[in-house]
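The complex is shown incomplete by one protein chain, all other protein chains being positioned as in the whole.
All chains are identified by letter, namely A and B, in their written order; residue positions are counted from 1 within each chain.
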Amino acid sequence: MAKLSNDSIIGRLNTRFEGRFDQIEASYGLLTIETGKEDILDVLEFLKTDGELQFGYLTDITAVHYPDLAKEFAVVYHLHSLVNNVRIRIKVFLDGAYPAIPTATVLWNGANWMERETYDFFGIQFIGHPDLRRILNVDDMEAFPMRKEYPLEDPNRMDKKDYFFGR
Amino acid sequence: MSDIKMAEAPPGIQGSGFFATSLDKAIGLARANSLWPLPFATSCCGIEFMATMAATYDAGRFGMERNSFSPRQADMLMVMGTIAKKMAPVLRQVYSQMAEPRWVIAVGACASSGGIFDTYSVLQGIDEIIPVDVYVPGCPPRPEAILDGVMRLQEIVKNEPLNRRQTPEYKALLEKYGFHTNG
């Protein structure tokens, strides 16, 4: 089967979402589109169910923190069309004060833990998620450790204090 | 001819029909050569432990043939792998369930000191929560190193006085870690 080109994917998306997604780039051949949190579920559902595109496989959901941007968080979806053997990346930028986005668990069961992990690390609320709680870190943790301001090392450690080293 | 190597008898007085030695030494000998390990394997070092127990390295030669997954019937707690802070209470509970006398080997860099994972989620060495007898370095240690750690522990066990577990020093050690002994 001929490989689906990035242009034809965009053309197909334009038939329904003209003007509702933007910032298209394709570094290393992987098409990246950006959309808003109002449209993300529609876009994902369209990509999944469209007879031509068939992006039926959710590879991954994660997030990135950009403290310097106006919209601090980017939620990143990687989809894969096993039939056409082509991938696509979808980004949604979210507001830093209350980052929230609709859940993708309605489309894929596998999104459950991926979203829980993203919540655990970044504190992004997935609205409608059946069971949104911490997954990897301890329950009583208050911070979201993958945010850039959170230190890597344990802030409570005693043996690294400066006065031990004469500083 | 059998190749079975017997444990050497402790120093004592031998005559016709009797052999006298101190109770400490006789019991130490028995304990040292039948240490039952409790493998608390969490990550990479656990795979090397698997190799240690398998045919090539055969840890059974050192009297640790029987892995005891129940803490009540184990003498030697082998902590292998990273202990995250989430895991720490579990490890403490397992230690507290073990009957005296009990020994602990911290296998690998993570169990000994946190290793390369100096992060918010990893316990920086299990000696923050339980007392440790032998540390085995390596990331992960080779099976030979694990066996060496066991043999060092055997030396400790052989030479441990019988009343050590009743001494105030030992009780103070446990108190320091928050384990309360009665009496």
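Quick notes on this structure:
In this text, a contact is a pair of C-beta atoms (placed from the backbone, for glycine too) under 8 Å apart; a residue touches a chain by one contact, two chains touch by 3 or more.
Assume contacts and distances are computed from a predicted model.
The UniProt record for the undisplayed chain lists the protein name "NADH-quinone oxidoreductase subunit D", from the options "Thiosulfohydrolase SoxB", "Membrane protein", "ABC transporter substrate-binding protein" or "NADH-quinone oxidoreductase subunit D".
For the options B:Lys86, B:Arg152 or B:Lys171, the residue in contact with the chain missing from this view is B:Lys86. Among A:Gly56, A:Gly96 or A:Gly123, only A:Gly56 touches the chain that is left out of the view. As for the chain not pictured, it touches subunit B at residues 40, 42-44, 46-48, 50-51, 54-56, 67, 69, 81-84, 86-87, 90, 94, 116-117, 119-122, 139-140, 142.
Considering the complete assembly, subunit A touches the hidden chain via residues 27-28, 30, 32, 56-60, 62, 64-65, 76, 78, 82, 85, 87, 89, 108-110, 112-114, 117, 121, 131, 133-139, 145-146, 150, 152.
Assume only the chains that are shown with their structure count from here on.
Centroid to centroid, with C-alpha atoms defining each point, subunit A and subunit B lie 45 Å apart. Subunit A makes touch with subunit B in their complex at residues 136-138, 145, 150-155, 157, 159.
Taken together, the subunit B residues at the contact with subunit A in this complex read 85-86, 118-121, 124.
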